[in-house]
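With one protein chain held back, the other chains of the complex are shown just where they sit.
Now for subunit A:
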Amino acid sequence: MSEVWSYLVTNGDDVLTALVQHIWLALLPVAIAFVLALPLGALVHRYGPVRHVALTAGSVIYTVPSLALLLLLPGLLGTSVLDPINVVIALTLYSLALLVRTTADGLDAVDPTVLQAASAMGYRPVRRWFTVQLPLAMPVILTGLRVATVANVSMVSVAALIGIGGLGQLFTRGFQLGFYLPPIVIGLVLSVALAVVADLLIVAVQRRLTPWARAGAR
């Protein structure tokens, strides 16, 4: 325990940098994927044939091991192997694969009679989508977002294996030092804490955005 503390005192700056980078590398892809998943999920929801293609593509992406993807991307994109953009793109793809599916599921779950009632009240399609359909799909979409966020926080660690920052660097350092525990423990605790905090934040947003979803559970 004291070793962990002294490691923190000596390498505090490195740990902090790794944490900040971890946050960026994990959350930026989720944010990008979330924005992209809305139109794509809507497309999948709307058009039957697109559904099959998109969901199959998503499953295929998910089966590609993350390390392989991180090594493949520089070759495909012409980026440097050490460029963090590879991580961002790889994780965006994973998140997208998950979020397109949950967004479509969320939209599918909206009661069609409610949408019909909205049209009958005189909603035009765009306004109906943003003020009725999307809010009603939110509980399912946000549940998907929670899964994607937690998964990303853990997956970013892999990036350290190819020399990109994040808390994963603390693991690799521990191994390089002959299974020296302090950096490994610190990396583990911070990474779990980050996942928990991010999850709680999304839950807080969810409670704020969808108070009605809880009202039903009498």
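Basically, contacts are C-beta pairs under 8 Å (C-beta built on N, C-alpha and C of every residue); 3 or more make two chains touch, one makes a residue touch a chain; residues count from 1.
Quick note on the criterion: contacts and distances are computed from a predicted model.
Novice: Quick one: find the hidden chain's UniProt protein name among "ABC-type quaternary amine transporter", "Deoxyribose-phosphate aldolase", "Aspartyl/glutamyl-tRNA(Asn/Gln) amidotransferase subunit C" or "Anti-sigma factor NepR domain-containing protein".
Specialist: Missing chain, UniProt protein name: "ABC-type quaternary amine transporter".
Novice: Have a look at A:23, A:91 or A:132 and name the one touching the chain we're not showing.
Specialist: The single option touching the absent chain is A:132.
Novice: I'm checking contacts with the chain that's been left out. Which of A:62, A:180 or A:212 qualifies?
Specialist: Considering all chains, including the one not shown, the answer is A:212.
Novice: Could you tell which one of A:117, A:189 or A:204 touches the chain left off the display?
Specialist: A:117
Novice: Footprint of the hidden chain on subunit A, which residues?
Specialist: Residues 111, 113-114, 116-124, 132, 135-136, 210-213, 215-216, 218 of subunit A touch the chain absent from view.
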